[in-house]
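Of the protein chains in this complex, all but one are displayed in their positions.
A, B, C and D are the chain letters, set down in written order, and residue numbers restart from 1 in every chain.
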Amino acid sequence: MVPITTIHYLVVAAALFVLGVIGVLTRRNVVVILMSIELILNAVNLNLVAFSRMWGNLHGQVFSIFITVDAAAEAAAGLGILIAFFRNKETVNVDEIDLLKW
Amino acid sequence: MPNMIAIWMPNFIMSYLGSTVTPGEAGSQFWALIYVLIIFAGVSVAVMSMNWLERKALAHFQIRLGPMRVGPHGLLQPIADALKLMLKEDIIPSEADQFVFWVAPLIGLLAAFTVYTVIPFGPSQAVSDMNIGILFMLGVSSLGVLGVVVAGWASNSHYPLIGALRSSAQMVSYEVAMGLAVVSAILMTSLNEKGTGTLSMIGIVRAQEQQGIWFIFKFFPLGLIAFIVFAIAMIAETNRAPFDMAEAESELTAGYHTEYSGLRWSLFMLAEYAAMIAVSSIAVTLWLGGWMRPFVRLLHGPSWDFIFSLFPGLTFLGLAAIAFVGVLRMPAHSFFKIQKIGLEAFGGLLGFIALMLLVIAIAGRSQDPSIGSRLNESIGYIYWFLLKVAVFMYLFIWYRATWPRYRFDQLMRVGWKVLLPISLAVLIVTAIVGVLVA
Amino acid sequence: MNPAMNSALNSGLNSTAGMAPVATPYFFYGLAALAVVSGFLVITRRNVVHSALALIVTLLSVAGLYLMLYAPFVAGVQIIVYAGGIMVLFLFVIMLVNIERSVKERRFNSMWPVGLSAAGALFTLFVFAFAKGRALFPDRMMSLPESSNTQQIATMLYGDAGKIGPYTFAFEIASLLLLVAILGAVIMTKKKI
Amino acid sequence: MFFLNHIYLIPLFPAFGAAIMFFFGRKLQKTTVDAVCVGAIVVAFLFACFTAVEYTHFAHGTGQPFEKIVYTWLGSGDGHLNFTKRDGTLASFNADAGFLLDPLSSIWLLFVTGVGMLIHIYSTGYMAHEGGYYRFFGYMNLFMFSMLTLILANNYILLFVGWEGVGLCSYLLIGFYFHRNSASTAANKAFIVNRIGDAGFILGALTLSWYLGSFRFADINTLARSGHFAIGDPVLTAAALLLFVGACGKSAQIPLYIWLPDAMEGPTPVSALIHAATMVTAGVYMVARSNAVFILAPTAMKTVAIVGALTAVFAASIGLVQNDIKRVLAYSTVSQLGYMFLALGVGAFAAGVFHVFTHAFFKALLFLGSGSVIHAMSGEQDMRNMGDLRRRIPTTHWTMFVATLAIAGIFPFAGFFSKDEILWQTWASEGGAYRILWFVGYATALMTAFYMFRLMYLTFYSPSRMSHEVEHHVHESPKSMTVPLVILAICSIGAGWLSWPHSLGGSANFEKFLEPVFAHEAVVLQEEGKSGQLAAGKKEAEHTDKTEYVLMFLSLAAAGVGWGMARSAYLTARKDYPEPIAQKSPRLFNVLYNKWFVDEGYDYIFTGRRKLGEVRLGAMGAGEAASWFDAKVIDGVVNDVGWVARAVATLSTWSDKWIIDGLGVNGPAILARMISYPARLLEWGLVQWYALVMVAGLLGFGVYYVWK
Partner (left out) sequence: MSAPTGEDTKNISHLAPSNRENSDQGETERKNVGGNDLTFENPDKTYLDSNELIINMGPQHPATHGVLRVILKLDGEKVLGTECVIGYLHRGVEKIAENRTYTMFNPYVDRMDYVAAVSNGLGYCEAVEKLLNVEATPRAKYIRVILTELNRIASHQLWLGTHALDIGAMTPLFYTFRDREEILKIFEKYCGARLTTHAFRIGGCQYETYAGFEKEVKNFLTFVAPKIDEYETLLTTNRIWMERTKNVGVISAADAIALGVTGPVLRASGVKWDLRKAQPYAAYSEFDFEIPVGTNGDTYDRYLVRMAEMRQSLRIIEQAVNSIPEGPIMAKVPKVIKPPVGEIYHSIESPKGELGYFIVSDGSTQPYRLRVRPPSFVNLQALDIMVRGLLVADVVAVIGTIDIVLGEVDR
């Protein structure tokens, strides 16, 4: 059995990242797009933690905590915008939100 | 082969009993698995007996008898209930979201049981000692909300949805006050020479051991206030009276599990009671000294240790005595023959356990690391821990019998406007006092 | 005396080190597969609640991967913040915006082939970069001190013994960011301000 | 001197109340509104009383005016705003925020704040169940502020500020029930008619300043009395006539009286305060204030007297047959104002002012009493549906009866003294030149007695004509309404005694008090050799005559006859009772009932709302004519020019479209559009497209770094 090395984690992270990108690029539902962004951020976190272990220091983990904070803020603000938008337009489909204005 | 076992068994058990760390820490998957099994079975049994106890205690609060028919004094009632629930038809409403409806109780159950992996029944009597133990516990127990929300949504019906939104809002709100109260307890663990605290459950109890004081009495009354905040928040967290908005039967029929029936419903119940025990365990660990026996400082010495080690046996002896008194009080009628025999057998079982425990206590009173003494020690730890938890269980029942139900807005007001500021203030004052003391 | 028992007997009882990794490659593959598969479900499910549940599974398996990387604190934060907080938020919002309609609609937008191929190209690029840069990543994995992980992170965030840590200011700013996000979310979602 | 030095505070108290209502009124409790607004007026009244007392000490009976200039708010006095006077010298345009207190303004100050206070108190009861409570009191306080500014102003410009302010408040309060169409129309009417008068007023004031170089009353009086100007000076006559136009508008004289009867659409306290007691006397005040100018313009004086007398008899004749209780009182007010102008016109300024003073009390009382009646009748205003109220609302009844006796001129009530004084002065002035006006005034007195007792009998004495529902609800008004009535009733009895005439053994204190203001006029006139006009009580004192007793008896007799006629006609008026005038002369009744068709006439002549045959006159007629001229003549020319231009333009367009645009403009534009398409891709509003661009950028970076 091959021992698990950094590259393994990187591949998993890349897969999650690409899944997130696909979600962002192709889904119509804004909620799913926000969730896909969470996937992308998780992939990044996984990379950071893996590198943290690779180099034997904790900077990567601290960074991943910051990214988690950012993800929380993004989810709150994004979902807030979504609700405000839904209240006005009654849709959560991103390709119907293309007016560049309210 | 039998011979080998005869030699191996004591060694094997001793190899565990002699360990001063948890199997998870020791990397012993085998013992960890055993532990998981024990806890799963134990919690299930505890929930069942809790069910019986609640019904009996509540009945006596309310001047009635409670279950009396299935077994002597309804002792077999929980088993009958469990059988009934398992045999009942499992109805899934046609308009419900089948998969989510199916998976929702499992989420709650999973969250409730996963918490037990870090609960320390003794210094080594836990599945694992994670160094983020309390963080893990809070995190996993907060996953229980997902089960509630998802169950309410999947039922595709008004009452469950309102119940789900209520209870999830309630749980999320009270988590804040609860977390802050916990932080003030964790802050107390850092009051040692090194100045480093710990998130480990075992570490927290050890800190209390080292400081020689239960955190409930630390910086009196700061610890007490934090404990009370936690004690209130944990009732809300488990959706129990007087905070049982989610299943307020007079308003919402049964809250988020209105549409559930049979086994799936019983899983919710199982999760609820398991969560009750779990949060009580957290409270015990953080403030009530976990496995420590009372008066460790005041009444120390081998003789006192011996006296306190008699308590488990005496407790079971008392229970057996109650059972026998019950036998005597039964009417002398042939209808009660089987009941009498059953209760006598139960009393006998309790008495036997009491005897065993007393024997172990007497045999293991020496300090040498014999099986007996280690066993004695372990029993002491587990006994005291469970006794404290049992007090909380009784309180849960007592609250339910005594108080009316809060209204939802009042509940939220208590959570955000009373408990949260208090817990914040306690946290800040604790930090200041801690710095001053150090 | 069978070997399994023996190993159980000997496996570090009383071993104060206790650092022997529980993680095995099987765990890694299992968690990674769970993460990727449920990640795939997140972006393909028609019902948003199912997507959210799948995302929870992904997040939990990623938390498991963190544990394998000796980052228990990050794993705990992952569970509390992501699984316990953010996903509850998501579920709330999903219940507020009615999804009956979206269930019946097209899942993907009209430019999905372009997006898919772009993402595919990206993945190819990643794999190619890993293959090309194999030498950059050492095979060895440092063993981090797990038991003091939390304390060390705390030291970096808050500083130690009167010294300010390297990330203290960043931490304060992050708290500000959260505050702003909370206020923004509240103001945007309020019916009438 | 505290109060005199802080005289500017008096208008500021109500202004403060109005500001509170304006900013916070909507959120306040009714009790708070009461406390603030009524309190402000009470404080203002007390302040005014103290000020008046201090003023008497200050003046020591000399009538020396007190002037307090707070600051100069228009112009500066340092020559920035100069204008050329008629005689070619420069004068500085400057208007102060200055306050003038002399006997004339102190009388107005006292009765405006006093009556205003009582009416405010009354309103707390009357308006208790109305919406917009705070709005009402805010307007009322704003009105008090404006009125006090008007009274206390020391120059024409500040007076004009108050003048317009009361006009605005009058508009707002007439239109208080703005959701009622009639109310808003009436408010508009009042506002527009007043504008005509205001135009006259401001023109008059400007003429005066152009001629005399100042706006200040003190300066103008001094100049006018200096003897530089001859009696009958044409400019001064014009100025006086213009000012009188203003007075006509504000004080509802012919031909601008038409707004006042309609103004009764407002709540009754408003009618009492604004349209009976205070605002409408502003014209009288202004003319009295400008007496020095008027004295120099005998033509203007004659005009004032004749217009006044005509208004008096005209309005009284309409009042004889009206059925709406408030309308009767409105015409009565117009009529009484006519009396006042008659007095002013014959030079008996003091008598006119005295009548203003007494009239304020009994007319306010009449209106408030009618308000109480309406309150009791659940909003019914038609006298034909009343009757037999005297036992059900006794307080209202006896107070109103007192007021009726006063207005009818029965001895010894207030009206007797003032009215008799006016009649006597009319008879006596100019050596009898105005005796024809005396007859007019005498006829008016008779009519006044008739219509007022008609009102009393129809309302209080005759058998009940109410519907059952209304009858069931009749009730006496609350204390807050009856107490002001009682106070006003006492004043209606006693106010006249202030000027107990010499002929009856009195001392005419009131006129003595006013003497310093008007005495100079008598001096001026004597110098000029014009004997008759009596501007001051001093001369009249010497002039006791047997005729005066005869006239006194005659007017008492007229009042008695009017009473008797009304009693015989209406004491037993049952449902569908006959009107005596209608029986005697239906045509006259019709004319009177339709108010001499004045409104219709105005519609024909001035507004043009009605067509005279095929011709439309007045404002709308002018508009139509202008429109015709515009459409046919001007547009015709324009169209012809346009046709030529279009022909040229067609040619030009062709070349523009195909040659200039085609080659010069559109060509590059199409090119630019084709080139810009790729750039547009980056910015077409689809979020996911942006994300795709980001991914493309990421790919680009990745590729660059991997193959670098």
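What we mean here is this: a contact is a pair of C-beta atoms (placed from the backbone, for glycine too) under 8 Å apart; a residue touches a chain by one contact, two chains touch by 3 or more.
On a predicted model such as this, the values are computed, not experimentally measured, just so you know.
Q: Among B:His158, B:His300 or B:Lys417, single out the residue that touches the unshown chain.
A: That would be B:His158, which touches the missing chain.
Q: So one chain is hidden, and I want to know which residue out of B:Leu135, B:Ala154, B:Ala241 or B:Val327 touches that hidden chain in the complete assembly.
A: B:Ala241
Q: Can you tell me which of B:Arg69, B:His300 or B:Arg407 touches the chain that was removed from the display?
A: Counting the whole complex, the residue in contact with the absent chain is B:Arg407.
Q: So which bits of chain B touch the chain we can't see?
A: Counting over the whole complex, chain B touches the hidden chain at residues 61-64, 158-159, 162, 241-242, 244, 248-253, 400-410.
Definition applied: only the chains that are shown with their structure count from here on.
Q: Return the chain label for which the distance between chain Cα mean and whole-protein Cα mean is smallest.
A: Per-chain C-alpha centroids ranked by distance to the global centroid put A first.
Q: Take the average of all CA coordinates in chain B, do the same for chain C, and state the distance between these two points in whole angstrom.
A: 30
Q: Provide the C-alpha centroid distance between chain A and chain C, rounded to the nearest whole angstrom.
A: The answer is 10 Å.
Q: Please list all residues of chain A that touch 2 or more other chains.
A: Correct list: 21, 25-26, 94-95.
Q: Residue numbers in chain D touching 2 or more other chains?
A: Residues 688, 692, 695.
Q: Pull out all the chain pairs that touch, please.
A: All touching pairs, sorted by chain label, are A-C, A-D, B-C, C-D.
Q: If we count contacts the way the header does, which residues on chain A are in touch with chain C in the complex?
A: For chain A paired with chain C, touching residues are 1-12, 14-23, 25-29, 31-32, 34-36, 38-39, 42, 45-46, 49-50, 52-56, 58-59, 61-62, 64-66, 68-77, 79-84, 86-87, 92-95.
Q: For the complex, which residues does chain A have touching chain D?
A: 21, 24-26, 33, 94-95, 97-100
Q: Quick check on the complex: what are the chain D residues that touch chain C?
A: Its residues touching chain C are 688-689, 692, 695-696, 698-699, 702-703, 706.
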